[in-house]
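For this view, one protein chain was removed and the others were kept in their places.
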Amino acid sequence: MSASLLIRGGRIVDPANGIDAVGDLLVRDGRVAAVDTSGGLNAPEGTPELDARGLVVAPGFVDLHCHLREPGFEEKETIATGTRAAARGGFTTVCCMPNTHPAIDTRATVEFILGQARAEGAVRVLPVGAVTIERAGRELVDMSELAEAGVVAFSDDGMPVADAHLMRSALALSRVLGLPVMDHCEDQSLARGVMHEGRVATALGLGGNPAAAEDTMVARDIFLAELTGGHVHIAHLSTKGAVDLVRQAKERGLAVTAEVTPHHLTLTDETIAGRKGLDGGRHDGLAAGNAYDSNAKVNPPLRSQDHVDALVAGLRNGVIDAIATDHAPHTVVDKLCEFDLAEFGISGFETALGNVLALVHDGRIGLPALVERLTWGPARIIDVGRTGIGTLGVGAPGDVVLFDLDQEWVVDAESFASKGKNTPLDGRRLKGQVVATVVGGSVAHAARDTVMAHGR
Amino acid sequence: MAVSRVVEERPAPSELLGTEPRRQHVLDLDDFSAAEIEQTLETADAMAEVLGRQIRKVPTLRGRTIVTLFYEPSTRTRASFEQAGKILSADVINLTSSESSSRKGESLVDTARTLEAMGADIIVLRHSMSGAPYLVARHTSISVINAGDGWHAHPTQALLDLHTIKQRFKRIQGLKVVIVGDILHSRVARSNVWGLRTMGADVTLCGPPTLLPTDVLEAFGKAPGGLAIETDLDTALDGADVVMALRIQHERQTAGLLPSVREYIRCYQVNEERMGRAKETALVMHPGPMNDGVEISHGLAHGARSLVESQVTNGVAVRMALLYMLASPGVES
Partner (left out) sequence: MREKVIMTADEIRRALVRVAHEVAERNRGGQDLLFVGIRTRGVPIARRLASYISDFEGIEPPTGSLDIGLYRDDVTSGVNPVLRQTDIPGNVNGKRVVLVDDVLFTGRSLRAAMDAVMDFGRPAQIQLAVLVDRGHRELPVRADYVGKNIPTSRSEEVRVRLRETDGEDLVAILEQGAE
């Protein structure tokens, strides 16, 4: 019988239910049927099995923020390729941003995406609706209609909602719908550059975006959340100032949540300098490594180490609710050009886990806490119907990821399932890799044949 | 009668060889050691002899092709490279493009690959965007000379500035050099900071706070020479040996970085009166093109303390030296 599966002998980490123990997990008819950490489960005859010994078994990851590019930019990604990449990264639910063409600002577009996802998607796709028509920042979309069609949040991602009055209205209306407004916080009159403003931008002669451009917008959004009682979700937090502001907002009991990307947690603006001799005296006279690597051009920009440290601390202590990939695939041509002209974005699904597990290996966050930020943390923000995604509770969708905490591998962008090969991590060694991804009890991705045991 | 004796193994000494590994590109001065800068200036000195000959032509780069690829208007830098290449007998092809700032037209990488396929040995690239020469260097096998990229670097200008300073002062070590003006947008300032400090000069950057980049003191790493920031010009000029004025662009005013040109002149124009704070022997430089009477007073720019003309003359010799370094057949080691 399909959509049933027995996962044997793994370390089950289910933060929502406080479980971290070796055991078996049974999925029947697409839903979690039993979790046993005491002796061993019996499954009906013929149930397929996965051998999870030595692996971590966790709820499938939930990504609040990605770009699947369809409709409109199918040369960069499609729902088919994007969700296959997501499955390879251990994600079983992904929220796709509305900066498509057309933007996700009508019921028709929402239905198109959901239809494509049903037909071709490897994982669950939850669309995020635009806040304003064509994301132009002028008129609000029909929010209740989009909510009914199935959007799980509103965002003009890529663009902030610059008009404070409009943002106030959006928060007030989305409050009634019980959905968050996700904001890309950036004061664009202050952020005119292409990377983080600081010593690296100064040395490279690239225009800088000061951290203050994010901080001021986060502060505004928090005050508007307070004013309206609406739920504002800060997308891809990247500054220490913003972490502080979110912490204060939470202490005051406001409906403010936040996400951070794997790259902002692990990379700094130095990545853009490559091997260029910022410390002087270096003599290679060659192409200076990958200086001006446009694959490290992303918005918000990779920032300096002090910001990274604050983000990691914020993730650890729960100020930041979720890790979101901001998976932003681009074509080679979009990136093979002058740094100033290159598109912003990193193809992030397939490196996300290996990237953030570095924080666990370095002892900067515990494994259960990290898993929480990839599962229940984001699920709480968008799962208004409480379907149980992000957990392994009995009755929850049978969405499971199996990963090897210690497997070392080298990133090879060319081998990505995503059409976007744009990653500054290409060629880097990561520790920790997804072995299998299960969606609704069916295997959506399996990296090793060995995990597929025969049913008995 | 033949005598035998034991000697230590060492390469045959030759003054004709440098000590630095053979360079493929000139992208910035941040990867030039003091020894390499010294050798470049020495070679430029020897090139000056060729420039003084009746027939200014040597066969060194016969059969080599140099392409000057300029995406930004420039008269002196392009002409200077062209002359340098021709005196060394290279074939020089000049290409200019005004499509640089758009995504239309052929991409920079495609253009460079085409030139590579045509057999170009050196691309001399001027581009309005920082890092463009690195892109070409990474995606072709041609030698790239950065003739100015965005706000980032202008290494040949900085080398000719170093050459000019050394010619007059017989040293660079220990001099106080003040660079005045729009540091934020200046590739000349950035390359000079690397070059001057590597050679042991103390550099002070002076300009309005809106035109000084963030974290300057952290951006340029460690070097023998010091680095300081000063927003008050009179204080900056105190005890200066060399004062370098940078071109001020009128766009800075509309971009909200400067109240007015009048206000800039009031606070930051380098003129005779202000030079009173510098050493008596102090000289002034300007990378050109000059806004006569704006960042530098007319009298000073064209007076006895001005090195502006020497800068232009030295430009050709320094560029010949770099072309020789990158493209000459070389000598047996």
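A and B are the chain letters, set down in written order, and residue numbers restart from 1 in every chain.
Keep this in mind: a contact is a pair of C-beta atoms (placed from the backbone, for glycine too) under 8 Å apart; a residue touches a chain by one contact, two chains touch by 3 or more.
The shown structure was predicted, so the numbers you read here are calculated from the model rather than taken from an experiment.
Judged over the whole assembly, touch between the missing chain and the shown ones holds for B. Per the touch definition above, the residue from B:R23, B:R247 or B:R305 contacting the chain not shown is B:R23.
The chain not shown here is touched by just one of B:Q39, B:T111, B:S143 or B:N271, and that residue is B:Q39.
Set against the missing chain, the residues B:M47, B:A84, B:A153 or B:L196 yield one that touches it, B:M47. Looking at subunit B, the residues touching the absent chain are 2-9, 12-23, 36, 39, 42-43, 45-47, 49-50, 53-55, 57-60, 88, 321, 324-325, 328-333.
Just so we're on the same page, only the chains that are shown with their structure count from here on.
Separating the centre of subunit A from that of subunit B, both taken as means of CA atoms, is a distance of 45 Å.
Remark: subunit A residues 197-206, 208, 210, 276-288, 290-292, 333, 336-341 touch subunit B in the complex.
Contacts from subunit B toward subunit A in the complex involve residues 20-21, 23-25, 27-28, 30-33, 36, 103, 107-109, 127, 129-132, 134-135, 137-139, 149-153, 187, 190, 194, 197-198, 213-216, 218-223.
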